[in-house]
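What follows is one structure encoded as structure tokens, with my remarks underneath.
Missing here is one protein chain; the remaining ones are kept as they sit in the complex.
Our next item is subunit A:
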Amino acid sequence: MLPNIDYSELPRALQHMLERGQTVKTLPRRSFLKLAGATGLALGAFPHIALADPAAGGKAASSLKPTQQPSAFVQIAGNGEVTVTINRLEFGQGVHTALPMILAEELDADWSLVRSRHGTNDAAYVDPLFGIHLTGGSHSIKNSFSQYRELGARARAMLLGAAAARWKVDVATLRTQAGTVLGPGGRKLGYGELAEAAMAQPVPEKVTLKDPKDFRIIGRPTPRLDAQAKSSGRQDFGIDARLPGQLTAVVARPPVFGARLAAMDDSAARAIKGVRAVLRVPLDGGAEGVAVVADGYWQATQGRDALKLTWDTAKVEKVDSERQLVQYRELAGRPGPRKFDADMAPLATAPQQLEAEFVFPYLAHAAMEPLNCTVALTEGRAELWVGSQCAGLDAGAAARVLNLKPEQVTVHVQMAGGGFGRRFSSTSDTVVEACEIAKAARAAGLNAPVRTLWSREDDMRGGFYRPMHLHRARVGFDERGNVLAWDHVIVGQSITTGSVFEQFQVKNGIDGTATEGMRDPYPLPMRLTVHHPKLNVPVLWWRSVGSTHTAFVMETLLDEIARTTQQDPVAYRMRMFGDKHLRHRDALQLAVDKSGYGKTRLPEGRAWGVAVHESFDSVVAYVVEASVKDGRPMLHRVTAGVHCNLAVNPRTVEAQVQGAAVTGLSMCLPGSAITLKDGVVEQSNFDGYTVARITDMPEFNVHIVPSAEPPTGIGEPGLPPLAPAFANAIARLTGKPLRQLPFKLA
């Protein structure tokens, strides 16, 4: 949901974050304990580095960073319950279970006693590699695997130290097993009995980790820790945050991005029962809106409906999708910066030629939980409750709006109902807007927490879309399908320009997120030209980012070359993977073997489709069966081969691949597009913007390539290859390639 990040650029990125005044704060020890007490969970807690209490005998390892200190991540209650704090946002991807699994493995915890909870914008909860609070880019497990193992191992060492002291024996004589320390002569103490004493133990700097062959939690299909709450209506999300006296705000937004208010008559709105205030507020992108603050959401929307507003749209750009496509086609013919270069002379003489144009629309994230943020202001302090993918940046943005220091802002990260990238915008738009409203409400004399809640229409028409893209390709190849030259152009808005990622993603005028997934791993002589037009439609990363379009282009064009040269699409790809891209080979072979491809004869009217794509360091291959019924493409069966190295929780890997594929399938369905007419977004709800429903869902089987290598991403890689595999099957049936999403049969 965020760009793949070039690790070689990290130091520069981190410097950039620091320059921006990234929030770094630590919880004072007292409030930490109080917080723990309030949950009724923790009697014992491990000391926090900067706060180690010498009186209690605690010795913090001063060389350890906050991200390495067990105190911020592990609490052990007297009854043995272990509560693990996650440094990410849980919004479906399963980190609420997988991160505790990783920690519990090295802690040797009793899994049945492990619980999970969200963190805050505390410095301990930054991504240990990026140094900022970040959920995205399918990085959570990949970047925190070693971190959470070491945290668990440190906590275990402290428990062992406490037991050794209690029994007056050498620590080397002790071992641990499922939440207990076992000593000589059958001695045994539960972690809950040792937790208090363990607090006084020094935090070890270096710890020895388990041999992966000894894992008993990692790698085991494990039910989600939040399954019970999420199957009974008892799980609270950001939208459910409820503070005493809380009011609800909704915002009347301009019909065109960036427009401001010309005139307002709010007398009818103010007369509605339950409406407390009508406030003009600045919105993202220089726009202006009107917030109606009321006792509840219904009263607020009643007030909004009663507003008489005149908007000044004269000076703002009014994007129109049809005109935009004409402009993009014109741009595609112009010279521009090149991502790759190669000799294009063979294009003139190649025995086979292929020319293609692809069009991809804007797409909304359309997470099920509409955007929301609750803000409580007191003198010199702000508390926010929000499902945030970037708690630190959001806190920093809130502080700027509220004229506070970053350390005066606390973001309580809330369970979120999906996100797909939308809960991290480069301007913190949702949080900034909620803070502007809370500030204006306070200035208007309303001394109450304010929840700003977006309607579905606000959410869908509010921008921050996956950008519209145009691709053009000219490919020359020989009769064996060897590509001799490939001239390619991409036109689309840059998503990282203006974001914290710009400095290390945009090079030579090219946003790396627009080209990720192009060419590699295929050994193709490609010239790739990129144009980034500037338009006022806000754009953003969207689950699997650049690969949402590049995978479709690459995998359908290669399939077409295989078809044209009468080669098997699997054998053709395998030949290009050669012996260099073994993970691609293994993933594809697994999908082929499990699907029956090449062995099973399909029913009349069905065809196989194949696609493979690497994104976020994982490879997913699909072999699908599809047909055309009444002119409509139908997807019947999908077999996935997945290579994500070690699968921490195979059950979650399966769910993530299926789920990402459903989003990939959504992109193919008629009506899966955001379009603009004279600057106005034409879709506003699920009646106009299609997403996949259960009736669209194929039979689906996921198979994971066994591996003990450190885990790679899994939240996104299942998305990119679905649409091209589906399209390739349809092309085999109709003889005509599909070159736009959503699908349009000629």
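Operating definition for what follows: contacts are C-beta pairs under 8 Å (C-beta built on N, C-alpha and C of every residue); 3 or more make two chains touch, one makes a residue touch a chain; residues count from 1.
Rule of thumb we're sticking to: contacts and distances are computed from a predicted model.
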{"item": "Missing subunit (named according to UniProt) among the choices \"Tripartite tricarboxylate transporter permease\", \"(2Fe-2S)-binding protein\", \"Sulfur-oxidizing protein SoxZ\" or \"Aminoglycoside phosphotransferase domain-containing protein\"", "value": "\"(2Fe-2S)-binding protein\""}
{"item": "Contact with the hidden chain (one of A:218, A:662 or A:741)", "value": "A:662"}
{"item": "Option from A:170, A:205, A:236 or A:322 whose C-beta touches the chain left out", "value": "A:236"}
{"item": "Those residues of subunit A which, in the complete complex, touch the missing chain", "value": "90-94, 223-224, 226-237, 239-240, 242, 248, 273, 295-299, 302, 366-370, 415-420, 453, 455-457, 651, 655-656, 658-663, 685-687, 691-695, 697, 699-700"}
